[in-house]
Every structure is written in C-alpha cells, then in structure tokens.
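Contents: one structure, followed by commentary.
Just one protein chain is left out here, and the rest sit where they should.
By written order: A, B, C and D. Residues from 1 in each chain.
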Amino acid sequence: QSTTSTKNSGLYDYLLPVLKQDTGLTVNVVAVGTGQAIKNAMRCDGDVLLVHAKASEERFVAEGYGSMRWDLMYNDFVIVGPEQDPAKLRQASTALDALTRIATSGAKFASRADDSGTHKKERALWASAGIDPELGSGQWYMETGSGMGATLNTGIGLGAYVMTDRATWIKFGNKQDTTLLFDGDPALFNQYGVIPVSQKKCPTVNAQGARVFTEWLLSDRGQAAIAAYQVAGKPLFFPNAD
Amino acid sequence: MARSPRYGNLPNDANMLNPLLPIRFHDLRLKRRHRRVLDNLNLLIKDPGITVIMGPNGAGKSLTLRCLHGLIKPDRGSIALGALSVADSQRQQAMVFQHPVLLRRNVMQNLAFAKPEADHRELIDALTAVNLDDRAEQPARLLSGGEQQRLALARALLNQPKLLLLDEATASLDPASVLLIESLIRKQSQAGTKVILISHDQGQARRLADDVVFICRGQVVEHRPADAFFSHPESREAQAYLAGDIIV
Amino acid sequence: MARSPRYGNLPNDANMLNPLLPIRFHDLRLKRRHRRVLDNLNLLIKDPGITVIMGPNGAGKSLTLRCLHGLIKPDRGSIALGALSVADSQRQQAMVFQHPVLLRRNVMQNLAFAKPEADHRELIDALTAVNLDDRAEQPARLLSGGEQQRLALARALLNQPKLLLLDEATASLDPASVLLIESLIRKQSQAGTKVILISHDQGQARRLADDVVFICRGQVVEHRPADAFFSHPESREAQAYLAGDIIV
Amino acid sequence: MDALTEAFRLIITLDPDLFEILGLSIRVSLIALAIATVIGLPLGTYLAINKFPGRRVLITLLNALMGMPPVVVGLMVYLMLSRSGPLGGLGLLYTPTAMIIAQVVLITPIIAALSNQVIENLYQEYRDTFYSLGITGSKAVIAYLVDARYSLTTCILAGFGRAIAEVGAVIIVGGNIDHLTRVMTTAIALETSKGNLTLALGLGTVLLTLAILVNGAVTAVREFAKRRQYA
Partner (left out) sequence: MDALTEAFRLIITLDPDLFEILGLSIRVSLIALAIATVIGLPLGTYLAINKFPGRRVLITLLNALMGMPPVVVGLMVYLMLSRSGPLGGLGLLYTPTAMIIAQVVLITPIIAALSNQVIENLYQEYRDTFYSLGITGSKAVIAYLVDARYSLTTCILAGFGRAIAEVGAVIIVGGNIDHLTRVMTTAIALETSKGNLTLALGLGTVLLTLAILVNGAVTAVREFAKRRQYA
C-alpha cells in the first residue's frame, strides 16, 4: 500500500526494476490516499506501508499494526495557480503569507479534502495562519474530496490555487495556463515514512518480503536510487534515512 | 357440399372407462370489469362422445372451456371431472386454442416440444395425420393460417389426452382439411377420448355432435342431444341463433 | 340455415368511377425458403362488386392479398390498380387480417387511432354498425374472438376505402354476426368500394360473390362468375376443393 | 451490519449534509433521466420501426455506447466545458449542469438501445396493421411508445440506476466540490479514499434505499395502471 503521490510521480517505475535486480523481489503497488492506505493495512491488506503523515504513522505503529517506522525520504510541496496570479502569490514571502493572500483576495483554492497526507499538511498550514477555510467551503474553498491528480484537474478547470507535491506537479500532463507560483518555504517539506506491517497483528503478512523491501529502501543502494530519480532534470525526492 | 358419412358414436367399453367423466360445472361465476361473463353456469356432461358448444359471440364459450382446462380460476363455483379436480386432471387434457400459439421454431420442433420423449417416426406420423409432413423443417410461425391450426391440433393429440378441448379449431381450414380434422376427432373420440368443441359452423356441429350445449350471456340455456337440438331448438335464444338473428 | 336475400350487385355509376380498377396481377412470383409460394400468378379483376378468393390451405391466397396491399414486395412481376401502383393506391385500400391485431387500448381508442380526426358520434356509429357499442370502454384485447374480428372490420371501414380486402374476416363469427357483416360488406360494395375477400365458407361465397378466383399452388387456376364456378367448376382442383377432397 | 447501523444513524439524525447531498443526487439524476428519456425513447423507437441503410450500424453503435466508460464521457464533457474548450464561455464546468450533461451522454444510449429492443418485438406484431392503417412517422413512434409503456419502464429504470450509481463521469465534470457538486456517489468515493469504509457503506445503503424506494414506487404505479387498464 502506498500513497498516490509517489505512484503518480513515477518513482516506483524507476525503483522497482532496480530492486528486482538487486534482490529478486517483485512488489505490487496499490496506490491510494494515505488515510485509506493506513486503514487498508490495518485490515492486513498490504505488507509494507509507504506514506506521508507522520502522526498517523506513529499511531499505526503504537497500536501494534506496524513493527517499526523509518524516515525514508522527503520532498516538498508547492502552490500552483493561474498565470494571472490574482492573489499575487509570486510576491509572497512565506507559506503562511501565501495562504493569507489567497484567503483575502477572493481567489479560489482547491483542496483535496480527502484526509490524505497532503490534505493534513494543508490543514495544518491554514491553522497556523489562523484561517478557517471551511467557512468559505463551496464559495472560494473548493473541497474536491479527490486524489492529487483529480484535484489538480479540478483546480485548473476552476482557475484556482492548489497545493501539491512537487513530484506530481512536474509530471502532471494537463497544466493548461496554470503554473508554479510559490515554493521553497521549509514549512512545505514533506516527510515520507516506511512501515512493514506487523506479523503479530497480521499472521498472513509476507514478513520476509517486507523486511527485504524495507531494508533495501533504507540501504545505501536504495537511498542512492531514490536520489538518482529525476524528472525533467530535477530530483523529486531527497533520501534522508538515518 | 359433400357430407361425409355420419359415424355412430355409441359408447363402447373404452369410453365407459374414461376417468374424467362425468364433467360437472356447478354454479360457475366469473366477473370481468364489473360484468358477469359467467353467470351461475351449471352443466353436467355425463356421456362420452363429442359435445359441441354453440352460442353467440361473447357468450362465454371460450371462458367456460378455459375454466375447465384450469387456465382461469372461476370466482365462485366448482368443476369436477369424474373423481378429479381440474388441477389433477389437467395432464390428461389437451386444448387447441382459437388463435393457436406456435413457438419460434420449426414445425418438427414444435411437436417435439410437446412430447420430448417421442421418436422421429412418431412425430412424422403425427404430421402426416394432419397433412403437414412436407412442412417439417419450416418455421412454424410462417405457416399459413390453416396450416398453423392443423399443427396445433397435431400437437394437442400427441399425448393421447383423455379429454380434448377445441375452440373453433377448424375456423380457418379449407373443406378438405375440415373433413380430415373431423375424421381425426371422430377417431379420437371412438378411441375413448371425450371431446368438447366450440363451433359456429352448423354443418360441422350436425356432422360431429352427439350433444349440443347452447350458451348465452354466461349461462347454459339448452343442453340436448344434437338431433333434438337442431330439429326443435327449445329456447328462444337458440332458435334465433340458428336462424341467424341477432340476440340481445 | 336461413339465407338472407341475394342482392344484385350490378355496377352503378359510383362503381364505374372506382379509380383502382381494373386490378391487374402480372406474372407475380414469390419465393420463400426455396419454395415458389407464388408461381407466375396472373389475374385481372375488371369489374366492381365482390370478388371471393378460394383455394386450399397454403395455396397462397393470403400472400396474394398482402402483395396487393403492399405488405410484401413480390420477387418478380407487377401489380397495377387502375392507373396507380400499389404504393400510390395504398391509402385508398383497407385490409382486415386473418388474425386481427388490436392495440393495447380500449375499443374506442382502437377506432380513433385509425381516424384521429373522427368525432365521437362517428366512432359510436361505426361501433353500432358492428354491434359493439356497449363494449366501447373495454380493453380491445380482452374481447372475445368474434368481437375482435368485428372491431377490426369497423376499423377498416372507418376511412371509406375504395378497395376493401378481407382475409377470412368472418371465420370466428356467430351466424348473426356473419349476416350482419355480409350486409355491411354488400352495402360498402354498392357504395362503390371494390371488395376482395378470402373465404373457405362456400355458403358465404355463394351469398356474396360476383366472381370467384380459385388459387392453387401459387397460381390462379380458375376465375369465373360465381354462379358458373359453383354450378360447373372447370378445373380438377376446384372440383376437388368444393367436394372436400384433398388436393396434392 | 455496521453499515446498516450507520445508514440508520445518518437518516434518523436528519444529518443536514446528508440531505443536501442526497437532494443534489436526486435532482441531477432525475433531470438527466428526463432528458435522456425524451431523447432516447423516440430514437430507439425510430430505429426499430424504420428501415434505412445504416440502420443496423446505428443500432450496433448504440449498443456499443452502452459500454462507454464514464471516465471517458467525463473527460469529453470536461474538455468541452473547460475554460479553454469550445463551450468554456458558458462557465458550466463544476456545476450541477455539467453533471447533468455528462449523465445525459451516458444514459441516453442505454435507454435508446434497450427501448429499441422492446419496440422491435412489438413491431413484429404491429407492423402490418400500422402499415395498413397508414400510421407512419412520428404518429407511429408515439403509438409504439404508448402501447409499450409498461415494458419501457424497465428501460427507464435501467437508465435511472446507471444515473444514480454513476461516479466516474460526474466526479470529473462536477469536481465533487463540497456544498456545490458533491453527490452521494462522489461522497462515497471520498469516504472510501479516506478509509471511512463504514461511513461509505452507510452512504451506499442510503443510496440503495433510495433506489429501492424509487423502483418500488414506479413498479407500484405501473402495476396499478396495468390492472386498471390491461397489459
């Protein structure tokens, strides 16, 4: 089980053949939102969890579903929006400033609103900016309740701002007149974790394969492979396993 | 029109054994759209042989036969066939409808459908009896009107019923087919099958009937031996019917 | 059986003007499943009045009428009605089928469907003419067999056709209805409508026919004035048919 | 079982969000169904009773369009209505109207193809009589529709089922935007993606209950009318 963002970024298509070469392991990827991925794993429908929502992940481990959680890599979020940039995001200094500009300018903002890691991050940012976007739900705050790609499609169709992870954005095919308007604030960094599902809770789990997969990801070979994955000349993920 | 010789239909041993006799309709009542289409109909058919039902259009002849065959449950009243109920006797009955319904298959398959265990020879014989053996492979629904009627009759006879019900079964047949069918019916009757048929054709009724039941407005108005009925109809309605006058 | 008086059907002025006469079938040929069901059929109907078509089951009578009405295109040959083709004359024709198809509506609506512009009075009159006025509100498909046939006839007459085709239209009528319908047909014919009807009923044919067409195996075998046909049928086939013998 | 409890809870607490979403679902589906019926029934009938070259091809195409993936329909409507698309000026994207358009495109072929079959069967029976009475063109179409009215309800109910259950197309053109274009099916998809399976199943149960009620009502009316009239 994995989140959609890693899947859509094409990372697996690059990593899995290398993994196969090194270990002989074949991995099946089920890409769903972080929330669904965790719940699916709680039902033992998955061997390894690769998601990005640290708090939920730690609860997953604490409740005994996962044996152990490791930091794997990070990437960062960016805010994209229409070329004309009605909220003047290009001039924003911080992420909080950017969100405040959107909220006060009357421009639209499309949120995934699906309990995904991205959505949780976005909600945390709104909270620290002291804004409750729910009040504008359906007027300027568009809760699409969809995956990253679908939300981008919707946001672009609406001429709205969208917060997305950089990887998905770079590979996204339907950009039309939407462009990257804000990035670089460390508040937008996004930590991915990897958790093998516990054999105690789920006796049917492929623990052997899970361990091999996890160890390979955390090994120098794996970390190097992650760093080497580039799209359009840019690295998308930055390995940071300890 | 040439008349075929009138065969006697005297009850013989086989007839006496017919387990579906006597047939007794008791106070049959049927309502359709606030109209009593069968109105306390009483009828007792004791004897074997051929009973012809006559009566004006809409009198309730077809409905009566359908009740007897179990296709319609009357609102009130009862029907008994010998010691049997309608349901228990149904497998020993066969019926040919006013507008026969043939399956979307060929002539042979239509027959085989009614008697799956029959072998080829038996089916061909049945077709030959109604002069349709050269149509065996033809789609049944593309037969001419008269051919369809003959096929329906062949199908009804296939299972050697003890009671054969015919609702204007010769209405669209040519004279030769009419005589052919009539002789088939007579043969069947002599072999012990009780036959009840509806007909508007007085010639046919005179040729075939042992007794005539005259139905009018949902009631049996007259039930007498054929000779008596045709020579001296008793009821005003039957007199008018035979004379071709309109009965209200 | 009582005979209604035979009316003369002499051509009067109205008849002479019928634009659909003469009706000419030329070398009509129709194949169905490798069998020639119409086999170079030639027929010329010059006179107004009532033409009766007779012939054994499966002879091709219904198919001939269907070709004339435009329901079937013959494989070869032609049909002309006066100066008109089948297609051009079709709106002036009406046909009553062997098994009439009624709509899933009530009796009144079935009539109104054929002539939407007719007012209530006209429809009631048409129903009264076939003795069905008390059935106006009843679902047409629940009528008895004979009642359905009468309704189909009323529907066909509603638009005052110049050519009326009847395919065994009285086969399931009671004697009174038969006479009623026959007098309707006769009236229609005297008013200038050409009538062609198929019938197996020799009594009816004698009562109605001005001329008789005898069809056998897809060909016209005999076409003569009615009196001549019934007193001295010329062809072997017609002799056999009238005698009730099987024709092969 | 949990799903049933959840559905029950949602209904008896008169959850306002639920009723907003449910209301929109019903509105969108019924409007789309009405439009698709008005187009599909005469179209299917016309193709059943008129012979012309290419008729078989058209019927085959209709049958094939029953297998049109909703996502593809959604994308096509999206591209039409998107700001850079030909109808972008109307500003219809992400409105209930867009969802209705997508559903009409989806279910019209279904209603047309199914009614085509129903009418074709009736045509076998009525053809000669209608020809003889000179009933052609739109008069014939209407007559067939009237006489097949009871059988056609099943075709329409199949269309309704597809409309009310449909998610792939409406989520693309509607966007599943809360308080604007969120309907039952997109809400179910959302709760599923959040992992709230019980809530999702609860919503599904509510939707299914709605479908049963609608179908029950239609069947009841139909049976009543049938009995008062006749088959």
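Here is the rule we use: a residue touches a chain if its C-beta (ideal position, glycine included) is under 8 Å from a C-beta of that chain, and two chains touch if they have at least 3 such contacts.
Just so we're clear, the structure is a prediction, and the values are computed from it rather than from any experiment.
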Omitted chain's touching partners, listed by label: A, B, D
Residue among D:24, D:104 or D:207 that touches the chain left out of view: D:207
Listed residues D:32, D:164 or D:177, member touching the removed chain: D:164
From A:29, A:61 or A:241, residue that would touch the chain that is not displayed: A:29
Residues from chain B at the interface with the omitted partner, ascending: 66, 69-71, 90-91, 93-95, 97, 100-101, 103-105, 113-114, 139, 141-142, 155-156
Footprint left on chain A by the chain that the document does not show: 4, 8, 28-31, 43-45, 147-150, 152-153, 171-175, 202, 204
Contact set of chain D toward the excluded chain (per top definition): 56, 59-61, 63-72, 75-76, 78-79, 110, 113-114, 116-118, 120-121, 124, 151, 154-155, 157-158, 160-165, 167-168, 172, 184-185, 188-189, 192, 197, 200-201, 204-205, 207-208, 211-212, 214-216, 218-219, 223, 231
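Please note the rule applied: only the chains that are shown with their structure count from here on.
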Chain closest to the assembly centre - both centres taken as Cα means: D
Distance from chain D to chain C - Cα centre to Cα centre, in angstrom: 48
Euclidean distance of C-alpha centroids - chain B vs chain C, Å: 28
Distance between chain centroids, defined by C-alpha means - chain A, chain B (Å): 82
For chain C, residues that touch 2 or more chains besides their own: 142
Two or more partner chains touched - positions in chain D: none
Chain-level touch network, classified as line, ring, star, complete or other: line
Touching chain combinations (by label order): A-D, B-C, C-D
